[in-house]
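With one protein chain withheld, the remaining protein chains of the complex are depicted in position.
Chain IDs A and B follow the sequence of writing; residue 1 opens each chain.
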Amino acid sequence: MVVGDVTTGTEVLVIGAGPGGYVAAIRAAQEGLDTTLVEKDAYGGACLNRGCIPSKALITGSGLAHEAGNAEFMGVHADPAVDMGKMIEWKDGVVDRLTGGVEKLCKANGVNLVEGVASFVGENTVRVAHGGDGQGSETLEFEHAVIATGSRPIQVPGFDFAEDHVWSSADALDADTVPDRLGVVGGGYIGMELATTYAKLGAEVTVVEMLDDILDPYEDDVKRVVRKRAEELGVEFNFGEGASEWTEAPDGGYLLRTETEDGEESTYGVDKILVAVGRQPVTDGLDLENAGIETDDRGFVETDDRTRTAVEHVHAVGDVAGDPMLAHAASNEGIVAAEVIAGEPAALDRQAVPAAVFTDPEIGTVGMTEAEAAEAGFEPAVGEMPFNASGRAMTTGHTEGFVRIVADEETGFVLGGQIVGPEASELIAEVALAVEMGATLEDVAATVHTHPTLAEAVMEAAENARGQAIHTLNR
Amino acid sequence: MVVGDVTTGTEVLVIGAGPGGYVAAIRAAQEGLDTTLVEKDAYGGACLNRGCIPSKALITGSGLAHEAGNAEFMGVHADPAVDMGKMIEWKDGVVDRLTGGVEKLCKANGVNLVEGVASFVGENTVRVAHGGDGQGSETLEFEHAVIATGSRPIQVPGFDFAEDHVWSSADALDADTVPDRLGVVGGGYIGMELATTYAKLGAEVTVVEMLDDILDPYEDDVKRVVRKRAEELGVEFNFGEGASEWTEAPDGGYLLRTETEDGEESTYGVDKILVAVGRQPVTDGLDLENAGIETDDRGFVETDDRTRTAVEHVHAVGDVAGDPMLAHAASNEGIVAAEVIAGEPAALDRQAVPAAVFTDPEIGTVGMTEAEAAEAGFEPAVGEMPFNASGRAMTTGHTEGFVRIVADEETGFVLGGQIVGPEASELIAEVALAVEMGATLEDVAATVHTHPTLAEAVMEAAENARGQAIHTLNR
Partner (left out) sequence: TSEPDTPSGRTFAPPSARRLARELGVDVAAVDGSGPGGRVTEADVRAHAEGGGSADPGGAD
């Protein structure tokens, strides 16, 4: 129990043990650097504790129940019942195993673990305030630091997460009963993943979105597949509406009130309201100004292609450093930060960061869309393969969606890919490797793909872009 | 209705409309060649009608029922019942859609379709005998031919597929009831896929295998994962035993009698006996000698790296041309045959043909194993990532198995990969691209992989081979 201040030193100080921070710390230690990782809450950060991992566990559970209950067409009759408490317990077990694993991996690699809240007191010093039993604080001198403090959900005025019926994504991942009616404010990827999950669990889901479609950054034909399926699952969409307030309803539930730009109002009867309108960087309490670091107007820490902030020996990675706010981008940046600190020739020179949305069906994208390729001055060669022409897709009962490959007409270089359909999150890996390697359409098409697999659709899309597809008509 | 002989001519004649033949025909037509495809039975060949596709459909159906019935641990309670007749009907529907699609694609690409049995009458001539209504025959002159007549199951003496209780793989894919007890002769990939399927459908399955393990060509630790899981599903294995005969049992079933090399006998009570001991080429009735083509001592047509037989203008592709007897190898060879005929610089220069086994869990392999790499003179650098350390695997409830990457220590070139675990058949696609491209471990490790996905395990295995894994301890 440390009361009062002790000062210790470390070569590399990492603040925050999410996928950005713990990966940076492990790689720094692997590089032989004396490394200290400070975490105030739970190892694994948002991703493992209330993001990627818990959401995917509930998506699996709800997906299996829904699929089994709707498989008469293939001769499987079941009437599954979900024990939500048990599902959450299982999810918690998965989270515990993973976060415990992170802690063990840090230790096994020789990372010093410190629990507490870090704040800068100078360019080379932080104070770590311990909570709970081990109250007090300690001062840590460092040669290099990596800020990896992540992000938290944005609150909408009038919707306080402290209220029992106003859910953040974290609350939605910890509910032990399924609300009869769920209002979802925000049709981004987090809102859509959870809307789908709860619809499959039996909730009547209403999505309210300011824009005129879901999943803003994606192409129309990609969105359409996901929206159509969500509608089939009973999800109701209300576009062009912003959530303005909630009131108690006479029947015991709540009324979610929305407003269009023109001031038109609507109300929806709900039991819980999930607010998922985006995430903001966590820098409060860090006292960045003491280290001479500024944030941009949205609060993110600005970095260069070596993940360095304006103060050269202080790096920032992950959500706190801005887009793409994704776990694997955070980890990739963490590795680059550690290697740059170790003097390796590392840089954020990745060609593309893939992204996935775990809706039904999934979306996986990497690199450029056709429009982006044209914008960048390429003459895009585009090929597609719909999953309803894929033998493997038919044998799984999931034939929605397609694979699209975008390449440069002249050289054949693969510039990007958009996949919406079964296992899109996995299939995009091959396309990502192709983009990263500078592979051509011919390289992808000439690589023998196992039959029958969904991955054949990637090959087929590449062939289609060359006017040589076998299983689909060429444009 | 053609009675008697008419003679027509074609630039390219393809015999057999399986994945080797129909793909060759479509590509030849795409190359602008006048192409005729002769099929005696059903478009799509063994693969679509009684192989890859129907087996995968039943694997999906039985797998879903089994999974849903064993998901209490994640809070999903179901007691699924399988209507086998309905499952077969669904499977038939999938097959019909696909085979109908093949026919349409052939026509859309301008391939002339002829139904009948082809046999050579000379180096540039076949006779096609029509069955059924359109009896009679026609003579076809060709400039180039592609033999793609495929393979059929090998029969074991004493086990006649004509018997109702002796099943070929085709019968096992068409049964409208699940036998109480199923004997499986042969623990190769077809035997194991069907043993798993029927075990999940509730049959008591006994596998009899001459060798001392299942899945002969695979490595011990790969086999072990699949065998262990099959045992958990209740499959009983009897190694070192060959099936010698069957007799009727007093109880109404049958006794399957086996013998070891030393003459030790055993008997197993069964209701059906699936014989899956391998496949042999189909060349009977083709009158190959009339074209001057010989077969090797196992009956396969020998070909060179341009798929040409000893008679230069006659090619052979797919199962009839020998190993690897896989649908995607057949298609790849079909494309090469068509392109060589069209005068393109194509050749069978693929570095590796991936292979998958759709057991529980799946196997996906490509290129060299560690032993093969050493044998070839490389110093193998090997990396692994077990799925029980993968966050995505945990969230699906399937954590058995691992990804292994084999590379050349000196240059880092990826030489091969072995995956056993969830979605192994899909995940191997990325490794296949890496092998084909001449990618290095660093290329794979530096490619950002979406979180949370199973494909991250491929990246992690590559990092492990470089001593830099984050989520597993490095050797």
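In this section, a residue touches a chain if its C-beta (ideal position, glycine included) is under 8 Å from a C-beta of that chain, and two chains touch if they have at least 3 such contacts.
Predicted model only: the values in this text are computed from it and were never measured.
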*Which residue from A:Ala291, A:Ile363, A:Ala389 or A:Ala439 sits in contact with the chain not drawn here?*
A:Ala439
*From the listed residues B:Gly158, B:Gly438 or B:Gly467, report the one that touches the chain absent from this view.*
B:Gly438
*Which residue of A:Ser119, A:Thr295 or A:Thr447 touches the chain not shown here*: A:Thr447
*Which one touches the absent chain: B:Ala108, B:Ala376 or B:Leu473?*
B:Ala376
*For chain A, which residues reach the chain that was dropped from this view?*
412, 439-440, 442-443, 446-447
*chain B, residues in touch with the chain not shown (by the definition above)*: 345-347, 349-351, 376-378, 408, 410-413, 436-438, 440, 442-443
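Heads up, the rule we're going with is that only the chains that are shown with their structure count from here on.
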*In whole angstrom, what separates the CA-based centres of chain A and chain B?*
36
*Interface residues, chain A side, partner chain B - complex*: 19, 23, 26-27, 30, 47-48, 52-53, 56-57, 59-61, 64-65, 67-69, 71-90, 94, 97-98, 101, 105, 108, 326-329, 331-332, 335, 350, 352-356, 364, 389, 391-392, 394-397, 423, 425-430, 432-434, 436-437, 439, 443-444, 446-456, 458, 468, 470-471, 473-474
